[in-house]
Each structure stands twice: as C-alpha cells, then as structure tokens.
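I have a structure here, written as structure tokens, and I will follow up with some questions on it.
Just one protein chain is left out here, and the rest sit where they should.
Just so it is clear, A, B and C label the chains in written order, and each chain counts residues from 1 on its own.
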C-alpha cells in the first residue's frame, strides 16, 4: 500500500455510506476501477455503490480505467440533477 | 362614386406622400387593388407607392383582391422592422 | 394569461417576467431585443420606432395566441416599445413561462420571429453624420394575422 487517495461521496452515495470522505491506500498502479472494487468488496453498505459509477478525478470526469496518482481526489458522482 | 374608404400611410409611405391619412371615394365593387391603382394613377408622389404593397383592411392583412366595403380602413404597410 | 403591450414607456424586463411567472411552472424564458450601436457597418446613434398601434396590439395577441396553441403554454407576455430609443434601450421583451423548458424556448423564438415578419412596426435609424433612414424590413404575408405554419 503506497498510493493514498481521497474518496468523496455526495448526495445519495453519502447518505448510503454515512460518510462524505474516506482516505484509502491502494496498491501502486491502481485504477479508478480498482478503487471502486476495493470499496464494494467491503460489504454493506459499500456494496450498495454501483459497479460502474460516474467518477471525477481531481474534479474532472474520468473513465474507470484511469490510473490513480498519489494524493488523487476521487469523487463518486451520483446521477446529476441540476438545473 | 359611392364607396368611401379611409387610407392610412405609415413610416416611409407617410414620408413619401406627406400625409398619414386620405379619404377616398371608389366605385362600388372596388377592390384593394383598385384603390392602389387609383392612387398610383395620380402621379407624383403617389406613383412612388409600390404596385403591390402589403395592406391591412380594418387592421387585418389582406390580399389585393379583397373587395372593399363602405367605410373600410385600408392601411398601407411598408416592409416591417419590429423587434 | 396572454398579455401584450405597445408602449412609449421604457421596458422593464423584470416586470415582463413577473407577468408570466408562476409557481406551477418550471421554466421561464425572457428575450430582450436591444438597440445596437451599429448596423451594416454604420454607427447608429439612436432609433425611432413607429407602429400602427391598434393593429400591432392585435397582431401581438395573434402571435402570442399561436405560440400558446402550438406549444402548449399560455403564459406569454410581449411588450414592444415605440418612440425615440437610445443605444442599449430594450425595443422588445418577450417572456414565456412553461412547465417544460423546450416549450418555453420554442414559444419565445416563435414570437420574436413572427414579430419580425408581420408586426406593423417600423424603425428609422439615426446615424452619426446626422442623417437617418427607414430600416429595410420584411414584407408581411397577406394572410399575416392567421399565421403561416409557424
């Protein structure tokens, strides 16, 4: 474990987890998908997150295949309803 | 002559004729086109009116073929530029 | 709820919105036409708007009614100003309130396009050199009040 990242949760995801922010350590070379699977593997309530959520890395929408860097901020974005 | 009508002129047409309103008497059965031709036949400045102007009879756009009634108000409508 | 006006008084966009605003609706659209300081490359210093006022009111009501009929919203307000306008003055304001934004956009667009086609209003541009000129406009269709196919 040498890849610390910050995970942010909003709206329905925050309500689901009861947390708006988690600090995680992932293996070097981990992708966003690895982060999602790490979380979902923890069981309830984390397995309530979708397998393929929309995410933003450092405030930019990113595919699940994006590799993570040290200190990245990964926001889980529930379906948006602005306007 | 037994068909009195009111002719109204706006904007460029009023400037052309130097008048915003004329009272005319036309023969029974006259159409809008007859009115236009009557005016244009008077020479300058009336012949500066187009042969087929847009007109409104009693405030409703009408074709030149429309028959006129006693007391009709015929407005000569230059190309419009509202908005 | 259709309200139209052809007026000498300055247009207050906020009050035009208020004419259509309602809590049952989800979208409000306001279009404002503003007198520009140039036209066809010439510097414009002001503009005189004239109308066949009684007919213009009828035509505005007809246009707004068509928009309401075709587009399913009857909350429409249209105000057209006449008289001497300065650069930056609002010449026309159209407000539409509708449950759905698509209808609001379409209704407002319909109204301004029809206004330009058939509202009996004319404008004379004043230029920097002191001259002025009637703006070349659109020939209204002979069946204008009944509308085309919109």
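Annotations for the structure displayed:
Here, a contact is a pair of C-beta atoms (placed from the backbone, for glycine too) under 8 Å apart; a residue touches a chain by one contact, two chains touch by 3 or more.
Since the model is a prediction, treat every value here as computed from it, not as a measurement.
Note that the absent chain touches A, C when the full complex is taken as a whole. Among C:31, C:52 or C:122, the one in contact with the hidden chain is C:31.
For chain C, the residues in touch with the chain missing from this view are 13-14, 17, 21-38, 87-88, 99, 101, 104-105, 108-109, 112.
As for the chain not pictured, it touches chain A at residues 8, 10-12, 15, 54, 56, 59-64, 75, 77-83.
One rule holds for everything that comes next: only the chains that are shown with their structure count from here on.
Chain B has its Cα centroid 75 Å from the Cα centroid of chain A. Remark: chain B and chain C have CA centroids separated by 26 Å (rounded to whole angstrom). In chain B, no residue touches two or more other chains.
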